[in-house]
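Shown next, in structure tokens, is the structure this report addresses.
The other protein chains are all here in position, but one chain of the complex has been omitted.
As written, the chain order gives the labels A and B, with residue 1 at the start of each chain.
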Amino acid sequence: MSLSRRQFIVRAGLLAGFGPGLLAACGGDDTSPSATDAVADGSAASSTGGVVRIAAWPFYIENDQNPKKAATIANFINKTGIDVDYQLAIDDNVSFTAKFEGDLKAGKGIGFDVAQPTSWMASKWIANGWVEPFPVDKIPNKVNVIDSLASPAWDPDRSKSLPYSIIQTGIAYYPDKIDGEITSIKDLFNPKLKGKITILSEMRDSVGFMLLMMGVKPADAKLDEMLKACEELRKLRDAGQFRKITGNGYIEDLGAGETGAAMAWSGDVAGIQVDTPDLKWVLPSEGGILSSDTLIIPKGGNVDTAAAWINYLYDPTVSGPLFEAINYGSPVKGAADSMTPEGKANPVINPAADAALYGWRDLTDDEQNQVDEAFVAATQQ
Amino acid sequence: MAFGGGGGAKPVGDGIRPSNRWVPWMLLGPGLAWLFVFFVIPLFELGRGSLVRGGLSNYSNVFSDNGEVILRTFVYAFVATVLAVILGYPLAYFIAMKAGRFKTLLLAAVVLPFFVTYLIRTLAWKILLFGDGPVVGLLRWTGLLSRNGEVLNTHAAVIGALLYNFLPFMVLPIYVSLDKIDRRLLEAAPDLYADGRRTFFRVTLPLSLPGVFAGSLLTFIPSCGDFVNAELLGGDRQRMIGNIIEKNFLRENFRPQMSALSFVLMLLILGGVLLYARILGTEELA
Partner (left out) sequence: MRKRWPSRVLGVWAGAVVAFLFTPIFVVVLFSFNEPGRKLANGSWVTGRYNYKWGRFSLDAWKNWNAYPDLTSAFYRSVRIALVVVLISTVLGTLMSLALVKYRFKGKGIVNMLLVLPLTMPEIVLGFSLLTLFVTASVSRGVITIVIAHVMFCVSYITTTVKARIRGFDWRLEEAAADLGANAWRTFTRVTLPIIAPGIAAAALLTFALSLDDFIITYLNSGRVETFPIKIWITKRSSIPPQINVFGTVVLLFSLALSISGLLGQRRRGRTTN
């Protein structure tokens, strides 16, 4: 079947005489092949001494469009001489982990020295032995971790992980685009907003919202309640309620003003405020979801540069300004003291002790698998 | 109807019998090895992978879980292809028959947009189709769209983008087949039929069908396997097979189903191609 050839003849004809200068003109301007190329084939995974390669979520540093210009990173480079290769590699926990699962199982490096999966996923990485233990003596600032996150069941002495951030999942919306205000999850899932809202592909956020709406705290939820929540999500989806179900990519259409209302992470909303002055943030009346992303050193990562980066982040004078800028809660004791009064008073960064924020309990493997499967069936297929 | 390949007269020099019969195989060796290792074996692996855990039930699951998406994918690709013929044929005809000295220029104009990165030009459509953008504004103003109506996240947006992205693949083959038609035939025709329309339907159109055939495949096949347009311009209700695979391709638990889904996509396309070839009577396909 040589049908396609014709078309190529035509193209070839058009392109004929294009001159061989093209190749020369295109080539070799890149005088500084980045670290990415060196590690691309997995060869130099842990041998590089002078760079820390970070896999990050979007909106997690002051200027993630141009990480080297972000104050936190620039100061780190100045201070330690360690270069930073910062990639927005994480869109959601499951897809990020899946991408490197094969390499991790084979005991190979994944080309990152630091990653930031959410705590539940970090616990899986640790259980599977996919992380390097922290060189604890190189992270003296570790003592600054706030008490409530100091010893989770899956890493009681925090010898393999430390929280990076504290996240609130709430609702972001444009009053004029949905002709009204939103105060609750019920409002968000109101058929009136059919096709205008987005939800997250993170099970704990989306199922958590549904549980809260059902009046169940995620920390107390039983398996059948979680499955019921998945079923409710499926019904909503079949009715066309959701415009999209995405990872962190939801922020793009929200930033462009196309999404009317979105289940959103607190910091993202602040991140796009310049583009979207009309965008509002609300913690729903049923409550919001509280979670924490976690710093780990993936197997094969450079433990020394990673430790330097983690230790640096645990300096309250670094953490304060950074988290004020990105609008997330800092897990570092005393960070608030390095914030401006406005930052200190911002409930998204420093919520009141009695704020309606609910975290998940640790799920058993069986629960995790069952809910995951139900959630994927309800939202991804 | 033959359109290329070994059909027609043998050009000079085609098919020397080599003194050493290993010569052609030595020339072919490296390329064939590459294709074998990185094309044939992967397909075999894909087929094998689709039967891991669950065997053939993976296939029935594919249809029960994704039936709607599979159907939607083929409808999108089909509509985009038909529209591409409707838009592309007259353009190709114009270039081949009427453009005169602007022929090359017009051909270049058809190809040139495709030197702008695929993602960038699709993002440009997004800019055009935003709720407060020019297209929606125009449609609302003319009343074709309600006040709250939108274009993004609709079937029309995704089909339109598929149509746009693969339209040149339709125009060029049709152009080639039209361009090859012996003009004396067309000049003689009016004497016999005395009617431009009949000339077109009796002579030109049949002779250009191979081009339509090739163009249809070159539009239909990539449309079926695309996820970029549906992801950028569509929403949850516009997902295609590609989006499902893209979302789940790395999840180990889902790999058998995704492999089965890819295999189904491939087989359906091959089946469609053969059927289409049969209808148009292109025997060279097999």
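The rule is simple: a residue touches a chain if its C-beta (ideal position, glycine included) is under 8 Å from a C-beta of that chain, and two chains touch if they have at least 3 such contacts.
All values derive from a computational prediction rather than experimental measurement.
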Out of A:89, A:167, A:262 or A:282, which touches the unshown chain? A:89
Hidden partner sits against subunit A at residues 1-2, 4-5, 8-9, 11-20, 22-23, 25-30, 32-34, 36-37, 39-42, 55, 58-59, 64-68, 87-89, 91, 99-100, 102-103, 106, 108, 110-112, 248-249, 251-252, 255-257, 271-272, 274-275, 277
Could you list which residues of subunit B touch the chain missing from the display? 4-5, 11-18, 21, 23-25, 27-28, 30-32, 34-35, 38-43, 45-46, 49, 87-88, 90-91, 93-95, 98, 104-106, 108-128, 130, 132, 164, 167-168, 171, 196, 217, 221-222, 224-228, 241-242, 245-246, 249, 255, 258-259, 262-263, 265-266, 269-270, 273
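Simple rule for what comes next: only the chains that are shown with their structure count from here on.
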Indicate the whole-number Å distance between the mean C-alpha point of subunit A and the mean C-alpha point of subunit B. 37
Can you check the complex and tell me which residues of subunit A touch subunit B? 1-7, 9-11, 14, 94-95, 98-99, 101, 195, 237, 240, 242-245, 256-258, 373, 376-377, 380-381
Applying the document's contact rule, which stretches of subunit B touch subunit A when the two form their complex? 3-5, 65-66, 69, 104, 107-108, 111, 126, 130-132, 152-153, 169, 172-173, 175-177, 210-211, 213-215, 217-218, 235-237, 244, 247-248, 250-254, 282, 284-285
